[in-house]
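Every protein chain except one is present and positioned as in the full complex.
Here is chain A:
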Amino acid sequence: MCDQTFLAIVFGPCDRCSREKPLRPVYIKSEQLSYCSICVEMMATEGLHENETLASLKNEAESLKGKLEEERAKLHDVELHQVAERVEALGQFVMKTRRTLKGHGNKVLCMDWCKDKRRIVSSSQDGKVIVWDSFTTNKEHAVTMPCTWVMACAYAPSGCAIACGGLDNKCSVYPLTFDKNENMAAKKKSVAMHTNYLSACSFTNSDMQILTASGDGTCALWDVESGQLLQSFHGHGADVLCLDLAPSETGNTFVSGGCDKKAMVWDMRSGQCIQSFETHDSDINSVRYYPSGDAFASGSDDATCRLYDLRADREVAIYSKESIIFGASSVDFSLSGRLLFAGYNDYTINVWDVLKGSRVSILFGHENRVSTLRVSPDGTAFCSGSWDHTLRIWA
């Protein structure tokens, strides 16, 4: 469903060194050439050309930014909510807390669903990572990390392992075992090493690779078995706080959001930033792809959530209200993409109509900030975690 034709990463002989590699378009004296990433670096570090100074490069950058805005504005012929006027309005929603998961001793910071639509992994400030059965609310596994503030956790696609990390600057993978004699912590495998805290992690389509985001401003792709760094993604000017992988089966892109107010879309194979969006007024806490993969939503400390369309290359909707003044910490879409659930620092969850831009419902229940929110894989419910030490399942 998602057409990744907006930037085809070509594989072929580099125009400079003739080696067969993934190529990027490069513009030299208004001619378009294809260079491999090493030749791009070499070209960038060459001495100054004739008539080129640092100031002239900066001026060129400024004028290009202006051109970029112009190009984006040319195609801005209509607003999303105008197109959506002909769509039927949604009815009243009755969503209640169906389960409350109690057991964490401190703030819940992150959670993830297992593909079996039933199990949940959650992590908290006190270093505990717990795997729950959401139907029965029983705890199936618990592990204590050697660090506090476990800000990221993820379930492996196979359901056989979990990954987590935080202030230890690492991402560790724990295989899940039902053998009562085995100590889960003994089989721990350290996969990622960053130079600052781990803010987000996610397995790719298999158990073999993990994508991480860190306070050191970079994202990285790791091989789980060997712990080797496969690709790193540089470009954010400050801490990266969140990431999400494109939903396509053959997905090779992901989006990340950071404290530099930018959301950036990356190509996983080349490490290159394909698109970037800078319209938020504050840190972006959460990004999530629209189910079709053609757009993504972001939640920020500026109290708004925004929708960016990848093919139109611009922001197409803002979800905000004057009465909402606290930051949005996490966002997720319902299965069809019609609803956007956003958890806020004012303890509430707002449900937005994605197409019309209006708020459909507001959910109360948590007694402190909502820090994490994910819709279940089959869309029957969503789970929210909060600083009030609990997780709630809503349906």
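The rule we apply is simple: contacts are C-beta pairs under 8 Å (C-beta built on N, C-alpha and C of every residue); 3 or more make two chains touch, one makes a residue touch a chain; residues count from 1.
Heads up, the rule we're going with is that contacts and distances are computed from a predicted model.
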item: Missing subunit (named according to UniProt) among the choices "PIGH acetylglucosaminyltransferase", "Myc-type, basic helix-loop-helix (BHLH) domain-containing protein", "Signal peptidase complex catalytic subunit SEC11" or "Guanine nucleotide-binding protein subunit gamma"; value: "Guanine nucleotide-binding protein subunit gamma"
item: Residue in contact with the excluded chain [from A:D112, A:D168, A:D244 or A:D294]; value: A:D294
item: Absent-chain contact - pick from A:I38, A:A61, A:C160 or A:A185; value: A:A61
item: For chain A, the residues touching the chain missing from this view; value: 1, 5-7, 24-27, 40-41, 43-45, 47-48, 54, 57-58, 60-61, 64-65, 67-68, 71-72, 75-80, 83-84, 87, 90, 95, 98-99, 118, 134-136, 235, 273-276, 290-292, 294-295, 309, 311-314, 316, 334-339, 354-355, 375, 378-382, 393, 395
